[in-house]
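Every protein chain but one is kept in place in this view of the complex.
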């Protein structure tokens, strides 16, 4: 289990390969990568604020929950904060299991909980000014299925 | 949309990065990677037979169906055939969308259909002899949810 | 008519060849299977458990009752195990 909260950009390919290299015998790997959308060129940057300390605690708790619910060989969460440019990776989740259904379910679960229960706040900085990204009702609703 | 059926090993990190580099504005990427399991050291190789021609047609049809069902920015399928060693990647699916739910659903759909509707057959070569991998009822059952 | 008949995985191994041209008047897939089984033991062995087999006509999945009129390529194989 690997959990990283960092400001620096990360290398998606290298992280994926490193995750896979560390596996022993699990045949199914699912990854999710979240990227900064440029909203048709109107976004110049995204600023991500977080709550140091609580962020790590909250993500660790979510990962423990995923480990308890599904048969996972491994899981990884990388989430950035600070100022990010268009098309940069924001975060990445990876899960590995013997059966693909476990890897898929755990990755979706981790994403749903990261969206609404890990203390990050996104601010979009664009030509038209800055705006805090509003939480979506659909993200809160997504939690009810687990 | 990219569809590759090949004998050569592929580079998971590079394929993931190439897929992402080709996206315009989609913030959610899901990948699935299937690896040869070594079954606790008992497997020395996996041989994958396929039906050239039908393989490409079947996968293209599955990808078209995914594109029709979900709002996807892009999708990619790479599947190998021939002789593979333990821990080598067998195949990879990638999907990209604006909303993560679309990317996850399409990736799972592609996997479920690739498992049971694309003409590949796996044979395990191990210390105890060789054996064709049997199709699982659970894989056939997985199709009924879509 | 002359049809290309293809075999994959353990069907191929049991019959002992990957493909052959078959001269047949069979009207359906089931008729073709019956003709092949009557030929030689190895065909009867390969087709012994029909529910464990799948068939594709011109590279599209079909069923055993499907007509062969106009079909150029018939393939027999076990359930697929891709992914």
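All chains are identified by letter, namely A, B and C, in their written order; residue positions are counted from 1 within each chain.
Rule of thumb we're sticking to: a contact is a pair of C-beta atoms (placed from the backbone, for glycine too) under 8 Å apart; a residue touches a chain by one contact, two chains touch by 3 or more.
Bear in mind that the values here come from a model prediction, so they are computed numbers and not experimental data.
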Item to check | Chains in view that touch the one left out, judged over the entire complex | outcome: A
Checklist outcome for this item: Of the candidates A:24, A:54 or A:141, the residue in contact with the absent chain is A:54
Next on the checklist: Considering the complete complex, identify which of A:20, A:73, A:96 or A:114 is in touch with the unshown chain.
Outcome noted: A:114
Checklist entry - In terms of residues, what is the contact footprint of the unshown chain on chain A? => result 34, 49-51, 53-54, 57-58, 79, 90-91, 111, 114-123, 132-135, 140
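Throughout what follows, only the chains that are shown with their structure count from here on.
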Checklist entry - If you average the Cα atoms of each chain, whose average lands nearest the overall Cα average? => result B
Item to check | From chain B, the most remote chain by mean C-alpha position | outcome: C
Checklist entry - So what's the Cα centroid distance for chain B and chain C, whole Å? => result 26
Next on the checklist: On a C-alpha centroid basis, what's the spacing between chain A and chain C, in Å?
Outcome noted: 48
Checklist outcome for this item: Expected list for chain B, residues touching two or more other chains, is 34, 111
Checklist outcome for this item: Note: chain C residues in touch with at least two other chains are 83
